[in-house]
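Removed: one protein chain of the complex. Kept in place: all other protein chains.
And then chain A:
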Amino acid sequence: MNRKIVGIGLLTVLIFAILLAGCTQSDSDQADDATNDSEENNKDELVLAFGSEPETGFDPTTGWGRYGSPLFQSTLLKRDDDLQIVNDLATDYEADGEVWTVTLRDDVTFSDGEPLTAEDVVFTFETAMDNGSVVDLNSIDKVEAVDEYTVKFTLEQPQSTFVNALVATGIVPKHAYTEDYAENPIGSGPFQLVQWDKGQQLIVEANPEYYDTEPHFKRITFLFLSEDASFAAAQAGEVDMAYIPAAFSNQEVPGMKLEAIETVDNRGIVFPFAESGKVTEDGLPIGNDVTADAAIRQAINIAVDRQALVDGVLEGYGTPAYTSVDGLPWWNPDTVVEDADMDRARELLEEAGWEDTDGDGILEKDGLKAEFSLYYLASDAIRQSLAISAADMVEPLGIKINVEGGSWDVIGQHMYSSAVLLGWGSHDPHEMYNIYGSDNAGVDYYNTGYYENETVDAYFEQALAASSEEEAIEFWKKAQWDGETGLSAQGDAAWAWLVNIDHLYLVKDNLDIGEQRIHVHGHGWPATDNIVDWKWSN
């Protein structure tokens, strides 16, 4: 009996050894091939490893191109490296109250040779409105083509942030828009699709019909790899650029440099602002009496040590966050609070009447314990670390945060009555209105805390009604903090923003990825914003 088992054991080991040897053999062969290839074609080809694949495809009317460059399509307007709005397909635009008039270039053709006209623009926006997708175009009343190269948008009411819809929406061709457009995109952008193997890779080639500066790279391959695999591919020299998580940042990869790019890809805790008692239409509870107390929210904002979170959780690759728009033109720097100040936080709580009466380490007020749940996305390690660390940081104050991990479904059940760790970050100031405006209370993941402040709402209204972005900026800033009230930690503290996460890329030493703008939310793709400017530096 025993001998038999030993025999079987030996045999298994032997077979394994042979199998393993076989595997390593073929692997190294492949690796050699790949490196040879990339060296030979170093001139105009590029291989990038990004974590996230745009699974829904490349249709701008359903959301493609919101993060990073739309690659295949081009937009009416775009933001330059300083985030100022400049013309792209448009030669001129003019806002007059509700009416926006855009004049188009007359020399643009799609990659199939057909000219791009006002008809296509009208078609794009009408399709996007009908799709009712993440692209928020609710404010449009109608879109008309005035002549072949002029489009007139009529809004329901004046809205200064409408310009962002023109920046974010790639124009699709009316004549070639079919059911499977998302998989076979045709557009007027710098690149055209060669091949898309779902779950594996995307190959694009330069579009010969492109009207603007020709991209330096003629062929770009995007590999959709997990974080570990991206890093391994970078170590093996198989990719020219890889998006990596902070955990890998302290390891050197020969021949590559680490680029840490500042972002507004932020993470913060959204508190239920309303008092409990109400329910949503679906019967989910709204509000939480503990977090409805401004003292609790402010105390948490003051007590968390944001720099420690950056150093500890993000390995130093990040910045402390105070609002959802840190560093953007419409950010109000007065919103920065002195944090990691336990004494002041304690004072605040004491003034508000919170006291530990039964000696269990948790504060009470009128029989209510300072205790609430904080939900985070279980599959996201950084959110998990931030949630646990933040909860531990405020525990000495006597505020007990029970951390709960869950899927988006689970979070959706609890997000109106419990705190949630969420992330936002966009180049569109409209986002601030989405997450703080009382009109958006309980709409999707916007304003889950049912935050409401009349003064802030009034500023939002003024900002939206402004005739241009420059004019609106003043009101966006005032909504954050006007000296007396505001949505930021100085005022109502509806959120406790924690950190902005730097986006980390391993980049070949001689690859120049240009001046990167402050990145938005999204894994990897924001770097492609200026992909047309990328080049080898020698």
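Note that in this section a contact is a pair of C-beta atoms (placed from the backbone, for glycine too) under 8 Å apart; a residue touches a chain by one contact, two chains touch by 3 or more; residues count from 1.
Please note the rule applied: contacts and distances are computed from a predicted model.
A.B. asks: Missing chain's UniProt protein name, "Alpha/beta hydrolase", "Serine/threonine protein kinase", "Peptide/nickel transport system permease protein" or "2-oxoglutarate ferredoxin oxidoreductase subunit gamma"?
C.D. replies: "Peptide/nickel transport system permease protein"
A.B. asks: From the list A:183, A:214 or A:228, which touches the chain that is not on show?
C.D. replies: A:228
A.B. asks: I'm checking contacts with the chain that's been left out. Which of A:389, A:438 or A:530 qualifies?
C.D. replies: The missing chain is touched by A:389.
A.B. asks: Per the definition of touch given earlier, which of A:308, A:342 or A:362 contacts the omitted chain?
C.D. replies: A:308
A.B. asks: Please identify which residue in A:379, A:468 or A:510 touches the non-displayed chain.
C.D. replies: Touching the chain that is not displayed is residue A:379.
A.B. asks: List the chain A residues touching the unshown chain?
C.D. replies: Considering the whole complex, chain A reaches the absent chain at 228, 231, 247-248, 250-251, 308-309, 311-313, 378-379, 381, 384-385, 387-389, 392, 395, 403-406, 410.
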